[in-house]
Structure formats: C-alpha cells, structure tokens
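The complex appears here without one of its protein chains, the remainder shown in place.
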Amino acid sequence: MEEKEKLTIVVFSGDLDRALAAFMLAMTGASMSMDVTMFFTFWGLNIIKKNEGGWKSKGIMRKMLGVINRGGSKRLTLSKFNFLGAGTWMMKQLMKDTKMPSVEEFIQMAKEMGVKMIACTTSCGVMGLPADAFRGEVMSMAGAAFFLGEARKSKTTLFI
Amino acid sequence: MEEKEKLTIVVFSGDLDRALAAFMLAMTGASMSMDVTMFFTFWGLNIIKKNEGGWKSKGIMRKMLGVINRGGSKRLTLSKFNFLGAGTWMMKQLMKDTKMPSVEEFIQMAKEMGVKMIACTTSCGVMGLPADAFRGEVMSMAGAAFFLGEARKSKTTLFI
Partner (left out) sequence: MEEKEKLTIVVFSGDLDRALAAFMLAMTGASMSMDVTMFFTFWGLNIIKKNEGGWKSKGIMRKMLGVINRGGSKRLTLSKFNFLGAGTWMMKQLMKDTKMPSVEEFIQMAKEMGVKMIACTTSCGVMGLPADAFRGEVMSMAGAAFFLGEARKSKTTLFI
C-alpha cells in the first residue's frame, strides 16, 4: 500500500482567524487524501477545550489562568478588530453568509475526515490542563518529539 | 529542462513587519532561481489591495469591514509599537535609510522577478472582495487546494 502524503500543522494561536485558516488547510488536505495531523499547543489549546468547562486545574494560579484564558471553540476571538466582540460577531455572520463552517463544525468535520488532533503535553502541563479538558474529537496528548517525528515525514509542515 | 525548486509562502498577516519578511524571503528565493508563490489570505489580502480603493463590496457588513480594514500596501502598520502611526513612520524611515524597499516597491519587484502572487478565493468571498479590489501585479485568485498543490511540490513552505 502506498503511503499517504503527510500534512502537519502546529496550531499555536488561539485566535479565531488563525484557527479558521488551520482547519481550512487541514480539511483541504484531508479531502486531497493527505494524512493530516494538527498539533495544538499553547493558546491553540483553547480551540479544542470543551465549551462547557467542567474540568479542574490544580493550584490557584492555574485556576486563575483557566478563568482569564477559558477557551472553547465558541469563545475564540479575532486577532484584530475584535472590538469587544462586535468584530468577531460580524466575522461569524460573514462566514455563515458564505456557508463557511464555524470552528465548532470544522472540528467535527475534521474528526470525520480522519484528521488527527493532538494536544501538546508540555503546554498542558504548564497550563494545568488535564486530558478531560478537551473535546472527544481530540485523539490524544503528545509531546514535541511526536510532532517533530510527524513533521520529518511530512511534505508540508506549517506553524500557525 | 530541470524543474526549479519551489518556495511557497502563505501570507496570512497584514502587518507591515510580517509583509516585509514575506517579500524579503520571496525576493531572495526568486534571486536564487527558485519558483516562488505567495498565497495571500485573510488579513494578508490587505497587502495586495489597491491603495486607491474604488471597488465595491456587497452588503452593509462587508462595506463596513472595507472601511475599518481598508488595506493597501501604503496603509500597513507594525504589529507592535505602531503608536498611532508614529512607530510605523519611524520604521519606514529606518528602512529608507538602509535602502530597503517599501512594500509598494517590493510588490513591483516581485512581479518583475516572476513571483506569483495569488489571492485566496475563500477569504475574498467571506470579506466580499471582488477581483478588481487587487492590484495589477496579482496574478489570480485560487483556493486552499491550489495552495496545498503548490506546497506539496515545494522544498520550503512558510506560513507568515
């Protein structure tokens, strides 16, 4: 069996605009029969956190971080022109208007298309995120060595 | 005929500093006989919009977006230390002082050197940008599949 071409994406940013770009590329890669891995790290972990919350971080500083940096696919904001949410709301309207999926829908579609979504172990450790902080679509946690192992076998690797 | 090595750059950011980095690398690649493609998406589209304006977006929200996110190579600002334009002005002076081209000049030089500048169809759709919103140097519009097609044949692909 011929091996599929690999596309690996580090999703470092938790901004709505960059999240959309990452999923757009991931989905396009999957639809072109590429083997796609998304490696979520740092602020990017916000994208794949459960929207409902409900997990527990240990220690007062990590609990505080969880409050100011709550995350969840529905809470992402634009990197520019957020305007206390008005700009982000507008962008979401424009997306609906052109039938572009929301981040929420992109995550579900990505899972269905076989895109592997991985949470960075190290960032999770620093930020105090347990495995149950993440949505069911997330496959597993893994470290930077796993990412580089994927990247070295990939035709294309992007840092978003 | 031997095929040229390819360099593909996604220009997602519309910040002056990142635009400069993108063109610097694109021009260097072209001068090293690489086949360079720049794929402008999201805020990056601002870089290649006509400075003069004059195109029309449909619908009130897209018209509003066109006002707050006007774009054009001469209106880009620094991602940091913009200081209501003072920092950006200063950076432009420092660039002139070291004979570094402006973004305006970089676009013209890139065209002359055969760099392919492409506008992302999907972002144009969401933001309501018609083909005539872009400068003459822009070759065409294309989607994420085109980009990944280029990327998979490229030695180096960068997301800026």
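Here are some notes:
Here the chain labels run A and B in written order, and each chain numbers its own residues starting at 1.
One rule holds for everything that comes next: a contact is a pair of C-beta atoms (placed from the backbone, for glycine too) under 8 Å apart; a residue touches a chain by one contact, two chains touch by 3 or more.
Because the structure is a prediction, the values reported are computed rather than measured.
Residue A:Ala144 is the one among A:Met32, A:Met109 or A:Ala144 that touches the chain missing from this view.
Across the entire complex, the residue among B:Lys56, B:Arg70 or B:Lys155 in touch with the chain not shown is B:Lys155. Listed residues A:Leu7, A:Val103 or A:Met127: the one in touch with the omitted chain is A:Met127.
Here one chain is not drawn; of A:Thr37, A:Ser73 or A:Thr157, the residue touching it is A:Thr157. Even with one chain removed from view, chain B keeps its contact list with that chain: residues 5, 7, 17-18, 20-21, 24-25, 28-29, 31-32, 34, 79-81, 87, 90-91, 93-95, 97-98, 100, 155-160. Considering the complete assembly, chain A touches the hidden chain via residues 10, 12, 41-43, 59, 61-62, 64-65, 68-69, 122, 125-128, 143-145, 147-149, 151-152, 154, 157, 159.
Heads up, the rule we're going with is that only the chains that are shown with their structure count from here on.
We define each chain's centre as the mean of its Cα atoms; on that basis chain A and chain B are separated by 25 Å.
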